[in-house]
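The complex appears here without one of its protein chains, the remainder shown in place.
Chain lettering (A, B and C) follows the sequence in which the chains are written, and residue indices restart at 1 in each chain.
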Amino acid sequence: MNEKIILSVENLDITFRTNAGLVHAIRGVDFELPAGKTLALVGESGSGKSVTMKAVAGLLDDNATVNSGKIFYNGLDLLTLSKRDLRKKINGQQIAMVFQDPMTSLDPTMTIGAQITEGMLLHQKISATDAKDKAVELLKLVGLNEPEKRVKNYPHQLSGGQRQRVVIAIALSCEPKILICDEPTTALDVTIQARILDLIQDLQKKMGLSVIYITHDLGVVAKVADFVNVMYAGKIIEAGTVDEIFYDPRHPYTWGLLLAMPDLDTTEDRLYSIPGSPPNLLHEPIGDAFAARNRFAMKIDEREQPPMFKISETHSAATWLLHPDAPKIELPRELRLRLERARKAANL
Amino acid sequence: MRNEELGIRNADDFEFIAGRDLNVDLNFASQGYWKGVAVHFCRNKLAVAGVIIVAVIMLFAILAPIVSTYGYQEIVAVNVDGKQIVAKSLEPQFAGEAQNLFADKTFLFGTDDMGRDLWTRTWFGARVSLLIAFVAIFIDMIIGMSYGLISGYFGGHVDNIMQRFIEIAGSIPTLVIISILAIFMDKGIGLVIAALLVTEWIGMSKISRAECLKLKEREYVLASRTLGAGSFHIIFKQILPNTIGPIITQVMFSIPVAIFTEAFLSFVGVGIVLPQCSIGSLIEAGFNNITVLPYQILPPICVLALLMLGFNLIGDGFREALAPKIENM
Amino acid sequence: MNNPLLKVDNLHQHFKISRNFTVKAVNGVSFEIFPGETYGLVGESGSGKTTIGRSIIRLYDPTSGEIIFNRSKISGTLNNKTRRMLRKNMQMIFQDPMSSLNPRKKIGDIIGEGLDIHEIYSDVTERNAIIAEMLQKVGLSPAHAERYPHQFSGGQRQRAGIARALVMKPKLIIADECISALDVSIQAQVVNLMKDIQAETQCAYLFIAHDLSMVKYISDRIGVLHLGYLVETGTTEEIFSDPIHPYTKSLLSAVPCPNPRVEKFRRPVVYDSSNVNYSAATVQKISDTHFVLL
Partner (left out) sequence: MTKYVAKRIFMSVLTLFVIIFVLFVLIRIMPGNPFPVERMSAEMILQKRAELGLDKPILIQFVDYMSMLLQGSFGNGTSLYNGAPIKPILLACLENSFKIGVLSILFGTTVGLLLGITAALNRGKFLDGLCTVFSILGVCIPSYVFMIFLQYFFSYKIPFFPYFFDPSRFLFSSIMPSLSLSLFTVATVARFTRNEMIEVMNSDYVKLAEAKGLYGFELMRKHVLRNALIPVVTVIAPLVVDLLTGAMVMEKIYGVNGVGKLMVDAISGDGIDYNYVLALGIVFSSLYIGIMLVLDILYGIIDPRIRLTAKETA
C-alpha cells in the first residue's frame, strides 16, 4: 500500500467498569485507514466495534479505561491530547461522527439550524448569517426538502430518515477529514437505507472524505467498503480488502457471517450457521475466543490465542487453521458453492 | 513461520477437538435478577447502613418496652419522705413530686416532666410510629397497586375515568384532607392512619399504572394472550411480579413519609393523644420544655431522624439496584 | 390445491387515536396460507405487517373483513370453542428476544404456560417431560428449564420463544420479525431451526420481515405490503423474477447483496410514494398465484 495513512490504531486495549465487574471490551486492536478510502468494521453486537470508534473520536464513556494503545491521526497520537485540545482541534473539524439512532442523537430543545451551525461557529471564522446559509446548503446537499423551512424545525418535527440526514449534515458541517458512521442505517427502512448510503458515498467523492463504517450488515459492507475488518470478542480476527473478504475469506467466523445472510440465489436446505452465542467478556476466554463455536477448533485454540497470519500484503486472519502445521481442511460445501457463485457473478 | 517462534510445545496442538456437541448452547450471560439486585444493594455501603439503622431501632422498639423497669405510663416520683414511689398512671390520689431527672443509671434518657421514664416512652413511641407507618403503607400498597394495575391494564374509558378521579384527588392538598378528616374523626391513631390512607395510595397507583402501561405492551404479555390467558392471569401472574421492584422502592420512600406525617400531626396537636405516646407527641412535649429541659427532646428527635434516614437510604439503595443503568456501560 | 389453512379476506384494521384522527393501518388485505407452507409478508416499518399478524391472532379486533382459520371463522366475536381452537392451533414468535420472555419466570414455566392454561398434561412429570423434550428440540439443554431469561443470550432466548409456541403443536405460527433483532450469526441458527421444525411438524408459517433475502430464502409465497395495502402477492419465484408493481421493484432493488463487485454498481430504483392512492386501485390477476394492486 502506498496511499497515505490518515488514521492508524495500534494495540488498543480498553476495559469497562460495570456493576457486574470489569469487562475487557477491546483486547488489542490494530488497523489503518488510507486517506480517501472506506473502511468497514464488521461484527455483532458486543464485539467492540462501536467502542473502538468511540475511542478514536475521544467519546468514550467515563467508566472506560484505555489500558494501552495508540491512535495516530496524521502522525498525532490522539490519546495523548487533553480533552480540551481534542475537542478544539480534532472533533468536528478532523473527525466527525454519525450515530446509530437518529431519534436520540439530536438535542430536542434546539432547532435543526442551530445544531448544524453550532460547530461552524465554534471552529470557523464565519458570521451567523453565513453559517445559516451554509446550513441550508448542507440540508440541500443531504437531500432534505424545503431546507429553508427545516432549519427552523425542532427534531421532533422530523421523521427518522430526515433526522439521520440532519445528523449527517451536522457531521459534514466543518468539513472533516474522517467521517465515522456508527450503524447509520440500522434504524431505517431498506429503501431509505440505500439512499443514505448513496448519499454518503457521493459526499465522500465530492469532499475527499475517509469513511469508517461500523456495521453488522454485510450487504452494506459490500456496497460501500474498500477495506474490511472483522471483529469478534474485542479483537480483529480478519482484515483485508473487500474483495479478499467476500471472495476469499479465511476465518471460520467470517464464513459464518457471510453464509448467515443468504444471497438471493441461496437454495440450500439449511443455512450454514455458527453454533452457540458470542462470549461474555466479563469472563475473558482463554485461548481463541471463537473456539467454543468453531467447528474446526483445534486443541491449541483452547490454550493460546492465534496471531494474525498474513495471507497477502493486505489480507490477514487470526486463526490457527492458517498455521503451516495445521491440517488442511475442506471448505464447507455451502461456502464453496456460495463463493463460486459470488465470483462468477463478479466475473472473477 | 516455525513452531519455536510461536512457542508451541504440545504435540497435539493441531488436532481437532472431538466429541463436542455444538448444537447444545451452554453459554449463559449473567446471574439471576434478584440475586443481581441483592449483590448490587449489598455493595452499596449507605444502603447497608440504612438496613442496620432500621433493624436496630426496630429491635429496640419491639424489645425495650418489654424489658424495661418502668411502663410507659408509669410515673416515678419522690414522696414527702424522700422515697421513690411508682404509680401505674396518673392517679388523682397520687401524692408526691414528679422528678425531672436527667439521665442516670435507672433512667437512661431521663424522665419527662411528669416523671415518666423517657427511655421506655421513646421506644414505645417508636413502636407506635412504626406500627402506624407499616399498617398504613401496607394498606396503601394494596389499594394503590390494584387501582393502578386495573386502570393501566384495561385502559380506554376505565382508565380515563380512574385517572380523572386521581387527578382531582391529587389536587387536594394533604392539609385540607387532614382537616376534613379531623372533622369526621376523633384525634388519635385512627386519624393518622386515615390521613395516610387517603393520601399515600395515589403515588403507589401512579407507579403501578405507569409500570403496567409499559409492561402490557411487552411481548411476553402478548404471548400470554396468544396462549389464551385471561385478564386476571395476565395482571397477576405476568404483570404484577414485574412491578414489585419499583413498588418496593416506593414503599421504602413512603414509610419515612408516613413516620414524618405522624410526627407532624402529633406535633401540631391532631395526632396521638396522651397518655399514649408516639415520636411526634414526644417531640411536641420536648419542644414545650426545650428552654427548661432541653435533653427531653433529644431522644425522640434522634430516633425520628435515624428512622427517616435509614428508610431513605434503603429506598435509594433499592432504586439504584433496580435501575443500575446510570452506573453501567 | 387443497383447502387453505388460513384465509384472510378484505381485512381492515383501523385504530381510533382521537375523535378526529384514525390510523388506517391495514386496508383490505386478502391472502391465503396453505398447510405446511411459508407465506412471507414484507414491507417497511409502518406498512401494517405487524398489525396484520396481530389481527389474525386476535390480539386486535379486526375493524372489518373475514378471517377463516382451520375451517372456523375467527373474525368477529369469538365463542369459547373457537377461541380455544385458535389459541391452541395458532401461535406467535415475537420480535424482541429481550422482551418476549417474562424476566420473573423460569424458562421451563414460560414454555409450559400454554400447557398450564389449556391443561394439556395429566401430571407434573408429564409436563416436565414435554418441556424437557421441547428444550432439546430447540437446541437448549433440559437443565435450562430452571434458569431465568436473564441468564441467556439473545439467540437462546429466541429459541425459548420458539419452544413456547411449538409446545402447543400449532398448525400456524406467526413469526413477527423474529430474526431482525438477532445478531447475524444467530439469525441463521434460528431460521434453520424453523425450517427443521416445519419439516418435522408440517406447520405453516406466516413469516413477517423486512429483510427480503431471508424472506426469499424461507418463503414459498410472498406478499408485499405498502401503506397498509397488499400491493403484490405471488410465489417467491414470481415476485423475484417478475415483479410488476413499482413498489416491489423499488424494494427488490434496495436489497443489499453481499457481493461487492455487483453491489457497487447497483443503484436503487426510487419509488415516490407521496402521491399514490391505493384505495382507487384494483387487483389485477397475472397468474393463478400472482396478483398485483394497480
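The definition used in the following text is that a contact is a pair of C-beta atoms (placed from the backbone, for glycine too) under 8 Å apart; a residue touches a chain by one contact, two chains touch by 3 or more.
Computed from a predicted model, the values in this text were never measured in an experiment.
Enquirer: Since one chain is left out of the picture, which of the remaining chains does it touch in the full complex?
Expert: Displayed chains contacted by the hidden chain, ordered by label: A, B.
Enquirer: Identify the residue among B:Phe14, B:Tyr153, B:Tyr220 or B:Phe267 that touches the chain left out of the display.
Expert: Of these options, the touching residue for the absent chain is B:Phe267.
Enquirer: With the missing chain put back, which residues of subunit B would touch it? List them for me.
Expert: 46, 167-168, 171-176, 178-180, 182-184, 187, 256, 260, 263-264, 267-270, 283, 287, 290-291, 294, 297, 301, 304-305, 308-309, 312-313, 316, 326
Enquirer: Can you name the residues of subunit A that touch the chain not displayed here?
Expert: Touching the chain left out of view, subunit A contributes residues 57-59, 61-62, 83-84, 87-88, 90-93, 95-97, 99, 101, 104-110, 118-119, 122-123, 153-154, 156-157, 167, 170-171, 173-174.
By our rule, only the chains that are shown with their structure count from here on.
Enquirer: Drawing the touching chains as a network, do you get a line, a ring, a star, a complete graph or other?
Expert: Contact map by chain: complete.
Enquirer: Identify the chain pair joined by the greatest number of C-beta pairs in contact.
Expert: A-C
Enquirer: Report the inter-centroid distance (CA atoms only) between subunit A and subunit C in whole Å.
Expert: Measuring from centre to centre gives 31 Å for this pair.
Enquirer: Among the residues of subunit C, which are close enough to touch at least two other chains?
Expert: 153, 155-156
Enquirer: Quick check on subunit A: which residues sit in contact with 2+ other chains?
Expert: Touching at least two other chains: 275, 277.
Enquirer: Give the list of subunit B residues in touch with subunit A in this complex.
Expert: Against subunit A, the touching part of subunit B is residues 1, 3, 6-8, 10, 12-17, 20, 22-23, 25, 27, 29-31, 36, 40, 324, 327-329.
Enquirer: Given the complex with subunit C, which residues does subunit B contribute to the contact?
Expert: 23-33, 36, 218-220, 222-229, 233, 238, 241-242
Enquirer: Touching residues of subunit C toward subunit A in the complex: what are they?
Expert: Touching subunit A from subunit C are residues 44-45, 153-156, 183-189, 191-192, 195, 210-214, 216-217, 240, 250-251, 253-264, 266-268, 270-271.
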